[in-house]
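Working notes, beginning with the structure itself.
Heads up, one of the protein chains got dropped from this complex, but the rest are sitting where they should.
Moving on to chain A:
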Amino acid sequence: MNLLIKGGRVIDPSQGIDEVLDILVENGAIKELGKGLAAPAGAGVVDAAGLIVTPGLIDMHVHLRDPGLEYKEDIVTGTRAAAAGGFTSVACMPNTKPVNDNKAVTSYIVAKAKAEGLVNVFPVGSITQGSKGDALAEMGDLKEAGCVAVSDDGRPVTSSELMRRALEYAKGMGIMVISHAEDLSLVGEGVMNEGFVSTELGLKGIPWAAEDAATARDVYLAEFTNSPLHIAHVSTMGSLRIIRNAKARGVKVTCETAPHYFSLTDDAVRGYNTNAKMNPPLRTADDLAAVKEALKDGTIDAIATDHAPHHLDEKDVEFNVALNGIIGLETSLPLSLKLVEEGVLTLPALVEKMACNPAAILGIDRGTLRQGAVADITVIDPAAVWTVEAGALASKSKNSPFLGWEMKGAAAYTIVGGTVVHSRG
């Protein structure tokens, strides 16, 4: 089916475009960008007047929980949530049951996503077998089966030697290593950021040094092996300083942060709110300011959600035993648009961090509206005002600290391969 997207403000940093244009989509690909394009017979028309049209947004860090933990989320509900949030592609982490450390699991994800998913799913395989940190996973096989990166996300590779070898080996296979940077011995039994709030609440703290020390190690290993490295969910001032310095001396390091790290501080834990429990933990106002600064100066390449669905029973418990993580796919866009309102990012810079850069980091042919490219397109209504309500979320889980928040901005249309998979009613 063909589609004409008429009169939207098209922002495509991959071509340096920011102007009101029409986009013609034919057979799932971008056919033409221009003014006053006519709709071919039988083509659908999307009126994008007053809306923003961008390359389809990409969330390079989500947990779809499929296979094995479908009671939290599955590929169908997870991709539905992605579509509702304006994402045309997601990269899903391997901490499923079983762990995505082999071709069979990767193939299952790819096949199910193709058959039933609403958006593109790019699997991330594990760095080590079973993500146990003992032996390298078969990265060549994983890549061949469709993995776009490897990560033991959820846990760090504790052995420095193994991390070194992972970086070297992955480079040979041409696959990106994503580091979950955390020094577990410093984390200990910590359940939130170590600071004034943890002192007041009497909860065991996780020092920022647990993230910084691990980030530093991995950055130095990337430098030593001359291998590309991506650091997931950066949350501290110190980690950002390390990454900024590394980039300045030419280390091939990229990183992402998540909307909660520029929207919330550890104050959100007060009242023992388990929907504010995540890993890395919510930090202080200084860290939040540092995250914004790093978004602005380009130290942070991408915004990813670390969408981590958990069942209510796993959150409706004492803070100590609650599982880490929050959902994020449906709140990421408005929280990120706030950065534009606050003057932290321009709209094109935001699109880079939510579409172009994730595609480039993962090496996938997305993130552009160039002629001939796959027609993955997000049409954003920047003025839409809505309230986050558990019942209205497409995700199977509702563990969001933003429930009840008023949001501004939403995906008006999410278009995958030329097909509208979500439109705002």
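Just so we're on the same page, a residue touches a chain if its C-beta (ideal position, glycine included) is under 8 Å from a C-beta of that chain, and two chains touch if they have at least 3 such contacts; residues count from 1.
Everything that follows uses one rule, which is that contacts and distances are computed from a predicted model.
**Q** Looking at UniProt, which of "OB-fold protein", "Aspartate carbamoyltransferase catalytic subunit", "Glycolate oxidase FAD binding subunit" or "NADH-quinone oxidoreductase subunit K" names the chain that isn't shown?
**A** So, among "OB-fold protein", "Aspartate carbamoyltransferase catalytic subunit", "Glycolate oxidase FAD binding subunit" or "NADH-quinone oxidoreductase subunit K", the name matching the hidden chain's UniProt entry is "Aspartate carbamoyltransferase catalytic subunit".
**Q** Which residue, A:Gly16, A:Gly42, A:Gly202 or A:Gly250, contacts the hidden chain when the whole complex is considered?
**A** Counting the whole complex, the residue in contact with the absent chain is A:Gly202.
**Q** Applying the definition given at the start, please give the residues of chain A touching the unseen chain.
**A** On the side of chain A, residues 194-205, 271-272, 313, 316-321 touch the unshown chain.
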